[in-house]
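Sharing a structure with you now.
One protein chain omitted, others in place.
For chain A:
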């Protein structure tokens, strides 16, 4: 398990770094949350037209019309969909991982994380980034779908105190 151990140690360090960064970012976003009142929440539902794979509807919710551009929103959701598709992709790499895991009676996952988990970390990072750069300045907050059981993308709309309460 030695090569996997070094990967996992490296992965751990990276993970810790991301966690600290995320914590700091969440803290600043939480300040925003506590200062501003929640006006409403919008839920972007799953799109099952392609089967059971994780995909969200790109339909632009009417409540966000005054807050954000349609194109920006669609781009965010499309990127999320692409990331989830990458996580669930069936291909040579995933089959190899599956077979190797089966042969080691799945004990290999004690040493390394699955491909899906790696992509989930990528998604979490992407959402943090989007929140910071795009959504928080507009008074919106995206919640990572994994916290809602991959059912919805929850967008919290905060009251716009600078302009006046709506």
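Observations
One rule holds for everything that comes next: contacts are C-beta pairs under 8 Å (C-beta built on N, C-alpha and C of every residue); 3 or more make two chains touch, one makes a residue touch a chain; residues count from 1.
By definition in this document, contacts and distances are computed from a predicted model.
Missing chain, UniProt protein name, picked from "Palmitoyltransferase", "DNA replication complex GINS protein PSF3", "Calcium and integrin binding 1" or "Autophagy protein 5": "Palmitoyltransferase". Contacts to the hidden chain, counted on chain A, fall at residues 41, 43, 46, 48-52, 87-90, 94-95, 97-99, 101-102, 105-106, 109, 114-117, 120, 146, 148-152, 154.
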